[in-house]
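The complex appears here without one of its protein chains, the remainder shown in place.
Per-chain residue numbering starts at 1, and chain names A and B are given in the order in which the chains are listed.
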Amino acid sequence: MYKVIHHQTKTSLSGITRFRRFFSGHYTTENLRMLTSAMDKKFIPKITVFHCINAFSQTSWSSVDGSEFEIKFIKLPCSSMVKDVFLLRAFEAGADAVVVLVCPEGQCRYVEGNIRAKKRVAWVQNLLDDIGIDGRRLSLSNIAAGDTAEATQIIDDAVKNMAELGPNPAA
Amino acid sequence: MSMNAQSRLQEILSKGEFAVTAECGPPRGATPEVVRKKGELLKGYVDAVNVTDNQTAIVRMSSIAACAHLLQMGLEPVMQMVTRDRNRIALQSDIMGAYSLGIKNILCLSGDHQSFGSQPDALNVFDIDSMNLIRTVQTMRDQGKDMSGFELNGPPRMFIGAAANPFADPFEYRVIRLAKKIDAGADFIQTQCIYNMDRFKEWMKMAREEGLTEKVHILGGVTPLKSAGMAKFMNNKVAGMDVPEPLIKRMAGVPKEKAIEEGINICLETIAQLRDIEGIHGVHIMAIEWEEIVGQIVESAGLTPRP
Partner (left out) sequence: MIVAEQKPLSEIKEIIAPYKKILILGCGTCVKTCFAGGEDEVAVLASALRLACKKDGKEIEIEKLTIERQCEDEFIRESAPAVSRSEGVLSLACGAGVQALARRFAKTPVLPGVNTTFIGVMESQGIFTEECSGCGNCRLDIFGGICPVTRCAKKLLNGPCGGSQNGKCEINPDTDCAWQLIIDRLKALGQMDNLRKYIPPKNWRTSLSGGPRKLVREDHII
C-alpha cells in the first residue's frame, strides 16, 4: 500500500506556498492547466520504486525539499527480476512514475542483472510512448550500495518530473 | 568462338581490330526522340551501343524497344538483359523477339537489386541467373533449342556477352567466374569501369595464365569522371567499384572548372594503357547520361574513324 510522506517542518504552510514548493519548475500554460486541475484535486504523485536489495534497502523515507508524494517500494533480489510486465502493472495499479534502482555497471552481484534491467526499461519506455502515457514516467538509475543521498535525489527528481507530466492518464 | 553470328561487333573483334562500344540509357518515358538523339551523338564513333535494361532497377523504356529505335538509325545495338525482372519464359521470348527485329548482340546480367531502384516494393524474379542466361542463349543459337528442348522455328544467332568485375570480391574467385562464363557460352566480356589499373592488370594476368584471353574477347570498361565528388560517390556508394585514393586526390587537386578536363584526361590515359594490355580487344565507354562526351573521347584517343 502507498505510504503518504509529509514535509517534516513545524511551520504551517498555506496551500499556495506548499504548491509553490512542490512545483519548482517554470510555469508554462500546460503546467498552469495541470496546476489548476491538480489544485482542484491536489495531485499527489504516486511513485513506485523497484530496487535491487543490493543497491538500496531503506524503507522509511523523507523528502529533501518538502514535496508531497506517495511511495511504494518493491524489493527484488536482483534488478534483472524487473520483468516488462511488472513495470506495466505498476502503471496499471496507479503509479504516475516508476523508478528502478540498480547497482552501478560492473558491480552487479549477478554480473549482468543491471544490464538486463537497463535493456528492459528502455523497451518499456518505448512501449509507454506507444501506449501514449509517456516513457519519461519510467526511469532507471545506477546507485552505489547504501548511497541514500543519491537515492533521495533520484526520487525527488522523479517527483519533480510529475509536475510537467501530470497524473498517469491511464490510472 | 561462335558460328554465323553475323554481328558487326563480332566481325570487328574477329578481325583483331580494337573495338569501341558505348552505352545508352533509355528514357524514363515513351519518347523515342531521346533515344534517337543519343544515337546521333554516338554514330560514327562506336562499333556497337549497349542499351541498358532498367538499370539500377529504375523503370525505363525497355531495352528491346530502345534497341529497335537505334537499329532504325543504322546503329548496332547490344541488348542488355537482366534476370531480375523476367522469368525464363519471358527472357527466351524476348531473345527471339529481339533477334527477329535485327538485334544481334546480347549482354547477359543478373541486374542490380530492386531495393536500389524506383520501385523497391516490387517482387523480384531471379528465376535464373546470368550464367544460366548465357548458357540459354548459347543453346538457342547453336542447337536451335529452347530451355525445354523444343526445336525453334528460327534460332536466334546472337553474339553473347557477359559482364566481369575485377573489382568485386572475392578477388581470387573472379577469374574462376570468368572461366565459368566462357564455358557457359560467353563470346565477349565487358568489364566494370576501371580506375584501379594495378588491380585490373593483376586480374588480366590471371586471366591470361588460365588461357582465357584466347577464348573470349575482353573489352575494358571506362567511365570519365566529372568531379572529385563523383569519384568519392562511386567509391563509397556504388557496389563493386574501386576508385583509388590517389585518383580522387588528383580530381580534387584541380580547380572546379578544370575537373571535367582532368576526368577526360584520366579516361584517355586508361584507354591508352588498355591498348597495351595483352588480351584486351576493345574499350567499353560508359558515359552515363553524358553521351555527348563519347565522340570527343574516341577522337582524342585516336580511335576514329571506325572501320
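Basically, contacts are C-beta pairs under 8 Å (C-beta built on N, C-alpha and C of every residue); 3 or more make two chains touch, one makes a residue touch a chain.
Source: prediction; values computed, not measured.
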{"item": "Contacts of the hidden chain among displayed chains", "value": "A, B"}
{"item": "Touch with the omitted chain, as defined above, among B:Val20, B:Ala163, B:Ala207 or B:Leu303", "value": "B:Ala163"}
{"item": "From B:Arg84, B:Arg141, B:Arg157 or B:His217, residue that would touch the chain that is not displayed", "value": "B:Arg84"}
{"item": "Contact set of chain B toward the excluded chain (per top definition)", "value": "83-84, 88, 110-113, 115-116, 124, 126-132, 135-136, 147, 163-165, 168-170, 173, 176-177, 179-180, 183-184, 192, 239-240"}
{"item": "Where the unshown chain meets chain A, residue by residue", "value": "83-85, 88-89, 91-92, 127, 130-133, 169-171"}
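Everything that follows uses one rule, which is that only the chains that are shown with their structure count from here on.
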{"item": "Rounded Å distance between chain A and chain B, as computed from the means of their C-alpha atoms", "value": "66"}
